[in-house]
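The structure appears right after this line, and notes come after that.
Excluded from the complex is one protein chain; the other protein chains are retained at their positions.
Lettered A and B in written order, each chain numbered from 1.
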Amino acid sequence: MAFGVLADVAPLLLGGLLGWTGLAKLTSRTLQRAASESALMRVLHDVRRVSGALRTLGAVEVALAVTLLAVPGRPVPVPGLAAAALGVGFVGYLVHARVTAPDSGCGCSGGDSAPITWRAFARAGLVVAGGLLAAAATGTWWSALQDRPAATVGIIVAGIAVLAMLSTDLDQLWLLPLRKARLRLLGHPLDGTAGPVPLAATVELLERSLAWGAAAPMVRSALIDHWDADGWRILRYAGVCRDRPVSVVFAMDATATMDTTQNPAIRVTMIDELTQEVIERPPLAVMS
Amino acid sequence: MNPPIDRRSFLTAAAVGGATIVGASALGGLDPASAFADPTPSLDPAIDTAAFAEGRVTQIKGSALEVAGSHGDQHVLQITNGTSIWKVHPTSINAIEVGDGLYARGVDMPDGTIAADAVWVNIVNLHCTVSGIGRDRIQLAHGQNSVVGNVLPGTTTASYLGGAQTSDLSGMKIGQAVQVLGAWRPADDSVDLVTMWVGH
Partner (left out) sequence: MACSTNYLWRGETTWFCCGPGWGPCGSAGGGACGGCRSDSNHGAWPNASAACWDITRPDYCGENMPRRGCGAVMRVRHQCTNAAVCFTIRDCGPRTRSFCGERTCCNGVCRTNRILDLTPRAYSTIGSLSSGKLPVWIYE
């Protein structure tokens, strides 16, 4: 009996889902961007063809949705079987995309396309199941609503909830607020991460300084080595000075950051790599 | 390669005794600062001809890296004492593994190889949204993908709307836009978080 209601309501839920995803594909203004990142690119290699394919698919989904929703009189199994076949196609495409391009998006809803996680597979699986159920329906969904209103409404609500939870596009509405609330209630997991000045903050201060601008024409590498000594943080780079390979070494206060000082005092030294001698009076010109 | 301790002592002593340049003024007889507001660019044609390589490491032979570019090109990078290697932080060629991705800047050599000045291994810079926060990870939405960001204690920093980088991550909020600079882990596709610039 419950199965009967489920089968009768299936066309409604399935039609709603396909109508929504189909309309999204047809009306999306960011379709080309989603298309360029979808796994279909690996098959068709052309953004315009992929966009066209997605729009065509959208039209097919809308047409299927209309036939599922507006069945006059006795239900006909063909739309249900067609939807099931579409679902099988979805699953196959997701498997192929997952195997060949695991980082890509699936283009499933036309806009900010969902990543291909288990939720996308589950939703495609539900399309197959929903299609088969719709094909097995013996009554229409509005007759089920009249005969067994409580069960029908319950299944509709549960069905919408399940589909919504499987659609990552809707996460903003419920999943993220849930996570925010959990953070507020149980505390921030990353409390207590503050500590001594990290290397990145020192490098950031250096790269914003006059000393860096003065030495930059001679620096050739990014940061090679660094260490702390007696409250100093020493940063070593490689460079070229008067055609000779040099180490360009900066000495900075290990506790200084952009927040603690606007005028860091930085010591700059150039050491000839071959002779290991400090270069006296290096050509440090303050940039204009 | 880390120089032996006595070389570090030598470098430290030399560095601490170096010319001091402070903020907007300069000590030691250097030229005074001029206005930074002048928009006239200086011409430096040498900069435009630097060699560049992108791709994945296919072989490591001594101090040479063989790299397969993403467009079918091949490169050989020569790593020297003057080459910086970044993999989450400054490190050495010993930290590089076959399969790592990289970008490298250097100089074309007559033998067709590139003498590398700077190599950045597995570096990524992704515009994301924070979708989850855990004790040792931050879940990120990167356009079409869901990315796991690994928090590295002592290394991961955050910069809140351009403030100084700090290791205090308790200001991260779900739903924030973040620019994530990190290192991709080929093994599981996660990203080691190095710096997160937090937006609105």
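As a working rule, a residue touches a chain if its C-beta (ideal position, glycine included) is under 8 Å from a C-beta of that chain, and two chains touch if they have at least 3 such contacts.
None of these values were measured; they are calculated from a predicted model.
Note that the absent chain touches A, B when the full complex is taken as a whole. Taking the complete complex into account, B:144 is the one of B:12, B:131 or B:144 that touches the chain left out. Residue B:122 is the one among B:83, B:122, B:150 or B:167 that touches the chain missing from this view.
Taking the complete complex into account, A:204 is the one of A:8, A:171 or A:204 that touches the chain left out.
Of the residues in subunit A, those that touch the hidden partner chain are 29-30, 33, 36-37, 41, 47, 101, 103-105, 203-204, 207-210, 212-213, 216-217, 222-223, 258, 262-263, 287. Listed for subunit B, the residues touching the missing chain in the whole complex are 23-24, 33, 36-37, 39-44, 47-48, 50, 52-56, 69-71, 86, 101, 103, 105, 118, 120, 122-127, 142, 144-145, 147, 161-162, 177, 179, 181, 184, 186, 189, 191, 194-195, 197, 199-200.
We take it that only the chains that are shown with their structure count from here on.
Subunit A and subunit B have Cα centroids separated by 23 Å.
Those residues of subunit B lying in contact with subunit A across their complex are 2-3, 8, 10-12, 14-26, 30-35, 38, 81-86, 89-90, 117-118, 120, 131-135, 143-146, 151, 153-157, 163-170, 172-175, 189, 194-195. Interface of subunit A with subunit B (complex): residues 34, 37-38, 102-105, 112-115, 117, 171, 175-176, 179-180, 183, 188-196, 198-201, 204-205, 209-211, 214, 220-227, 229, 232, 234, 236-238, 245, 247, 249-251, 257-260, 262-269, 271, 273, 276, 278, 282, 284-288.
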